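Apart from one protein chain that is not included, each protein chain of the complex appears where it belongs.
Moving on to subunit A:
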Amino acid sequence: MRIVLADDSVLIRAGIREILTSHDHDVIRECEDADELVAVVDELVRSGDAPDMVITDVRMPPKNTDDGLRAAIDLRSRHRDLPVLVLSAYVTGPYVRELLSGPGADGAVGYLLKEKVGRVADFLRAVETVSAGGVVIDPEVVRHATRADSPQGPLARLTAREREVLAHMAEGRSNAEIATELFLSGAAVSKHVANVFVKLGMPPDEDNRRVKAILTWFAYN
């Protein structure tokens, strides 16, 4: 996969690059700040050489606030099929919500805590999931954002178990993984997932139901 990587710390960039390149990915460009990231991606897309994915930090120059997130939202709105994985030092719901609710493709987006890169296998799977159009939200952020006590909107229609399954879906887990983690049979998980889709009003012929369900989960959490 051809990846554009943006982080203002040389140290972190080197680490991520090493992990990616030793697993058959290419870091085609590295950027030190958000403006550079936007310019580089725009230029690559213009020259017909669009990257397969962007991995970016949140806090970067020029303003050193949430510039990376802004750049990610901007890029997603203009290059609708570009998968974007945001790496962050912050466990904050609002950032994720903004990223997910911003204009752009439904899906092909992820938000991971930066240190999760160290879980190499998980990180690489997140990269694959996002590039394949999925959504991956860091489990810690999911936990942080979960309001078990008072489900809102359409989520109120779900049972506690279905909400739990949905939270695992938000972390980018497959049905099989959810089955293992929750000690359920594969059939039971499939049934819960199907119920989630029906209760959130997603007909079987709709594309990307999984992603849409996750977006709903985040919108109402």
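In this section, a residue touches a chain if its C-beta (ideal position, glycine included) is under 8 Å from a C-beta of that chain, and two chains touch if they have at least 3 such contacts; residues count from 1.
Criterion: contacts and distances are computed from a predicted model.
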Practice prompt. From the list "Tryptophan synthase beta chain", "2-oxoacid:acceptor oxidoreductase subunit alpha", "D-xylose ABC transporter ATP-binding protein" or "histidine kinase", give the UniProt name belonging to the chain omitted from this structure.
Written response: "histidine kinase"
Worksheet, complete the sentence: Given A:I3, A:I16 or A:V193, the residue that touches the chain left out of view is A:I16
Worksheet entry | Residue among A:P62, A:P103 or A:G118 that touches the chain left out of view | A:G118
Worksheet item: List the subunit A residues touching the unshown chain?
Response: 9, 11-12, 15-16, 18-19, 22, 59, 89, 114-115, 117-121, 123
